[in-house]
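And now, subunit A:
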Amino acid sequence: MPYNFKKTAQKPERFTGGHRMCAGCGAPVVVRTVLRALKPEDHAVIANATGCLEVSSSIYPYSAWKDSYIHSAFENAAATVSGAEAAYVSLKKQGKIPYDTKFIAFGGDGGTYDIGFQSLSGAMERGHDMVYVCYDNEAYMNTGIQRSSSTPKFADTTTSPAGSVIPGKLQYKKDLTKIMAAHGIPYVAQSAPMKNFRDLYEKSEKAIYTQGPAFLNVLAPCPRGWRYDTPIMMELIEIAVDTCVWPLYEVVNGEYHLSYKPKNKRPVEDWLKPQGRFKHLFAPQNRHLIDEFQAYVDKEWDDLLKLCGEK
Partner candidate 1 sequence: MAIRERLSGNEAVAFAMRQIDPDVVAAFPITPSTEVPQYFSQFVANGQVHTEFVAVESEHSAMSACIGAEAAGARTMTATSSQGLALMWEMLYIAASMRLPIVMTAVNRALSAPINIHNDHSDAMGARDSGWIQIYNETNQEAYDSLIMAIRVAEHADVQLPVMVCYDGFITSHSVENIMLLEDELVKNFVGEYKPKYSLLDKEHPVSMGMFDLPAFYFEHKRQQAEAIKNAKQVLIDVQNEFAKISGRQYGLFEEYKLDDADIAIVIANSTAGTAKDTVDMLREQGIKAGLLKIRLFRPFPADEIAKALSHVKAVAVMDKAEGFSAAGGPIFVDVRSAMYGKADGVKVINYIYGLGGRDVGVYDIKQVYDHLQKIADSGQVDNLYNYLGIRE
Partner candidate 2 sequence: MGKMIEIRWHGRGGQGAKTASLLLAEALFNTGKYIQGFPEYGPERSGAPLTAYNRISDEPIRVHSNIYEPDYVVVVDETLLASVDVTAGLKETGGIVVNTPKSPEEIRHYLKDYKGKVGTVDAKKISEEELGRYFPNVPMLGAIMAMTGLVEKEQFIKSMEESFHHKFATKPEVIDGNVRALKRAMEEVRIS
């Protein structure tokens, strides 16, 4: 069915207000949109890795989740939900569950790229019918903005601080989306909530209703960690996409498809400038670091275009 923005607004909300995420946090925006892609009649079991989203959305006795929800630890949302999915398969086979249930895991980049990576890889390989959604805010925000393997190069975090000798994080961001695609699972996509949310909604719908494991990597800005003015979140997401820092694409049964190609690819300064975590790059002596960042983004973009048959 073609995407109808206004119709999606009529679907019931499955993630409520009253959670304790920061004002202007990107994660709940991602969660709301992903869950909106569920058919209203379908029940969902949601697993959540320890992280900002978890501690803020499930403070006893107040749960922001209208579906069934489970948190157990930091590194194992994928394993936890795979157990629930196995229970469903078994009980359904035995005729004890008459209705369809969907399985979705949410983790931040810490719980996904790093500590939860093994459990994620295992669950994907085993082929559970589930979606793993990484809301990627590019650092361990819950514990106070420490670097993760998703943190971009040069970002200033509390464990990769920009100092007089070392200009922030020294390593490039891990390309998890491609790593997940290499698992050979039926559906992998990189997305972001932007404009009329079509991209994220449609990818969520495909991920949820594709039989077998699916992975979504979704950019989720963090005003505290990235140090930008809270209200500009949506603009910042657009800049990430238009600079090709965060390209939108999907990998369907192994085939790469580009979801969006900016008409005018913007320079990375547009992305770096509004964010306090990159402030040190704008000192005159660090110009070459911005050039390096640009060269890296260009190469990655080029590689992606080739993979997508766009070049």
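Annotations
Heads up, the rule we're going with is that a contact is a pair of C-beta atoms (placed from the backbone, for glycine too) under 8 Å apart; a residue touches a chain by one contact, two chains touch by 3 or more; residues count from 1.
Candidates were picked such that all candidates are chains of the complex that A comes from, given by their letters.
Just so we're clear, the structure is a prediction, and the values are computed from it rather than from any experiment.
One chain among 1 or 2 touches subunit A in this complex, and its number is 1.
Put simply, subunit A touches candidate 1 in their complex at residues 43, 45, 47, 54-55, 58-61, 63, 65-73, 75-76, 79-91, 93-94, 97, 99, 101, 118-119, 121-123, 125-126.
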